[in-house]
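Here you go, one structure.
All protein chains but one are shown in place.
Labels run A, B and C following the written order; every chain starts at residue 1.
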């Protein structure tokens, strides 16, 4: 991988089956990407509702890259990994990487229903939703792009 | 792409949305790959039965790479492209590439029901099925690997 | 594109019932908003949205639904949702939509709660999910 800046602190799960997907920055491509989360969720027999949560988190990560990243390559790079011991702690991990302009992760204001309804600031929920729906989330962003690493246990 | 040997003669459709997927050589990963064909078939509103044909062709191309290619990288690289004018000649194209040992495409014997039933040579149908189910197929193989480029119109 | 949300609406007296089918993103949300505003303009006092055929609503889609909800409240009308998947239900709660709009498991319960006339046959929603 060309980009080294936003390195997650957890080491990649060695030997875990890995599927990588590159989608263009284009409307509804985030939904095309969710097909892969679906297939890999089914592959590890993850319950349907959890697969739906993973799919929404993936959608949010993709549309962030589409909306905010201003990538040069016009692509979003997604890596899916499944791992854990069968029957004990199996998980699906998704890494969403864009080679865009990055952002200051510490500077993002937390959303709240109050801000949303009373101050009519209705956007700003994407990252919060990702963190709420996935079991582990790591966000690394810098001038070479943004990487979101998120994992959900079965 | 590192490999240049098996170059298809048709130029890649410029500007067509392109999704690329890399799967590991592992049991049932071919089915995980079909999820992408499904999603992109639906994206261009391809009829269900045609999507099924594309999926089987993709399965056959993947299991050939799994069974025969002896890849070093233990991966199969798949690129999906959709193109054509909306309402007129829209298509889904799939390129399946392995960096394996390749084979002599001219030397592959055609299968037939007679050989299958009378001579009990039941295998050898994969490439034939791919050609039967897809509208256009190009196979290029050399010592740097094998590339199957196949297209189906909507 | 197949995933684009289809919206169909039926009026039952002063209650408008919406059925969505497919992914609700900015486009789908705007389509719902358009229909909702037109129903409010035509005097609807309650909107019931049945999302049973929608599996994903993204945060942009929800932000538009919140806009609709605000308009509904301004008009002193009510908005009720039903047929939510657990994930959509969870997201609606996270974003606070559930604090201002009612959520019911089934369309029947939602209609009963808003005091709608008995449901008639449901119109055909065309297009894939």
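The criterion applied here is as follows: contacts are C-beta pairs under 8 Å (C-beta built on N, C-alpha and C of every residue); 3 or more make two chains touch, one makes a residue touch a chain.
Quick caveat: nothing in here was measured; it's all calculated off a predicted structure.
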item	value
Contact residue for the chain not shown (choose from B:18, B:42 or B:60)	B:60
Candidate in contact with the missing chain, chosen from B:92, B:133 or B:148	B:133
Residues belonging to chain B that touch the chain removed from view	27-28, 30-31, 34, 49, 52-53, 55-56, 59-60, 63, 111-114, 116-117, 120, 122-123, 125-126, 128-129, 132-133
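Criterion: only the chains that are shown with their structure count from here on.
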item	value
Mean-CA-position distance for chain B and chain A (Å)	29
Euclidean distance of C-alpha centroids - chain B vs chain C, Å	42
Contacts with 2+ other chains: residues of chain C	1, 3
Multi-chain contact sites of chain A, meaning residues that touch two or more partners	28, 31, 34
